[in-house]
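Below you will find the structure I want to go over with you.
A single protein chain has been removed from this complex, and every other one stays in its place.
Lettered A and B in written order, each chain numbered from 1.
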Amino acid sequence: MSTAYTVGLLVAVAGLIIGFMAIVRERDDLHRILLTDLAEVLALVLIALVATDLAEALILPGLVVGISELMAVSEVYIAKEGLQKPHIEPAFHIEVMDSAPGILALILVAYGIVLSGFTGGAVAAVGAVFYFMCRDHAEQFELIETVSGYAWVIWIAAFFIFMFLPQYWLFAVMMAGGAILLKVMAKMSLVGTMRGGSNV
Amino acid sequence: MFNLPTGNIGGQELFVLEFGDIVNYFSPYTAALFVFALIFTVLAIVSRPERQVDIAFGGDAYGAKEVSIDLMRFQRFMAIACGLATLGAMVSGDVFNFTLFASLVGITNIGIVAAYRNRHVLNAAFQYGIVAMLATVPLFGGAAIILASTGTLSMWELFADGVAVPIIAKAFLVLGVMGEGMAPFYVAKAEITRAQGAPFILMVHVSSLLLFLRVIEIVISM
Partner (left out) sequence: MKPNRSVITRISETISRLENLTTLYAFFFVVIAVLGLVTLPFITYHDDQLYPKTIDPNSSLNPYDRGGVPFGTTPVKAQYPENSPYVGYVTTYLTPLSHWLADHTLHIGTTIVAHPGGIIDEILYNTRGLDTVVETSILFVAFAIASYLFRRDN
């Protein structure tokens, strides 16, 4: 066990050195973002090397911190460079793109709610992303922000129930499970939709 | 049952706050930092943004830059969040929890400066954002190495005499906090202070200073 850990540690730190050397040499801002994201994966490797349930639980916060910082920093990059989404006609337009999104998104979101938890959020998010891809999504975006805020509040409430009223643990688990559904869904719905531009 | 193993760095604990495995503590040292952070958070809540005055060179004309309500509200929100994150980091009794609070401080710092339209300031925010992202690597890496080599993350256990924490983990923690708070990069920070909105910008400095003081306490006690 100990040897395996040492070897893993050496490999991970060697990988980190290579990754950070690349960042030292890189001059382009966009590539720096990408390399930074790569380096963060290696931090998760260091946590995963511990190989306990605790490590598995710690990977989730680590991952989320990386993703959310990436989101904020890339938005700063877009603002900094003044990038605009070009106004081009969609490549093709067919009838099914008008009718399908609503139905499919509904099915996926409903299924996600049944699953609940992390995977449920991902499934529901696929529905939302599909909807946004086919439709204009200016006003829905505000909705996602509101949902994300509520998810945060529910989560905090669940935490306080766990800490101060532990006998209601089942209620708190359900609240947290629902909140993670909303949170993951809100997060994943943003993939590829948050671009610069006038009214996007 | 709780007894701080080292009394010589932060003094004995005054008050203990239990959240399951994470047991926060107030020693004279951390309580002092906590009060300091609290004062500045309150200042950020009650203060109004400064308005920079531009003076036209060679004439009497001058004009004050207006700070829009939206920008002010956003910055105040970020400054308060930054203050709360600093408060959390000051009293945290768990290494991983501390690193998370440090990341929160880092991202709120970016938020405070990212709100401007000035390209220079945005560029500064972006570069700091990259450094803050990079800094999560040594922070989490350091915490992970501590967990693997000692079997615990709680500072209550780590501060005990018999527990040897690897030197590289300590170095990683300090390096990570340097990146999140950007403490040693004050030279380049002038770029940020060029931005308007003094009380909120101040929060960036206060949080990084306090965070650094706290990580030094942790590293020495371990």
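Definition applied: contacts are C-beta pairs under 8 Å (C-beta built on N, C-alpha and C of every residue); 3 or more make two chains touch, one makes a residue touch a chain.
Remember, it's a predicted structure, so these values are computed and weren't measured experimentally.
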Report summary line: Checked against the full complex, the residue among B:T30, B:T86, B:T108 or B:S221 that touches the missing chain is B:T108
Report summary line: Out of B:A31, B:L100 or B:L211, the sole contact with the unshown chain comes from B:L100
Requested in this report: From the listed residues B:A44, B:M90, B:I130 or B:V177, report the one that touches the chain absent from this view.
Outcome: B:I130
Query raised in the report: If you put the missing chain back, which residues of chain B would it touch?
Result: 1, 18-23, 70, 74, 77-78, 81, 85, 88, 94, 96-97, 100-101, 103-104, 107-108, 110-111, 114-115, 123-124, 127-128, 130-131, 134-135, 137-138, 145, 147-154, 157, 166-168, 171-172, 175, 178-179, 185, 187-188, 191
Query raised in the report: Hey, which chain A residues sit against the chain that's not shown?
Result: 1-2, 5-6, 9-10, 13-14, 16-17, 20-21, 23-24, 27, 32, 50-54, 56-58, 60-61, 64-65, 67-69, 71-72, 74-76, 78-79, 114-120, 138, 141-142, 145, 148-149, 151-152, 155-156, 158-159, 162-163, 166-167, 169-170, 172-174, 176-177, 179, 183, 186-187, 190, 194, 196, 198-199
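One rule holds for everything that comes next: only the chains that are shown with their structure count from here on.
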Query raised in the report: With chain centres defined as C-alpha means, what is the inter-centre distance between chain A and chain B in Å?
Result: 24
**Report entry** Touching residues on chain B, where the partner in the complex is chain A
**Finding:** 19-20, 96, 100, 103, 106-107, 110-111, 114, 119, 122-123, 125-126, 129-130, 132-134, 136-141, 143-145, 147-148
Query raised in the report: Across the complex, what residues on chain A touch chain B?
Result: 5, 9, 16, 20, 23, 29, 32-33, 36-37, 39-40, 42-44, 46-47, 49-50, 54-55, 58, 61-62, 65-66, 68-70, 72-73, 76-77, 79-80, 162-163
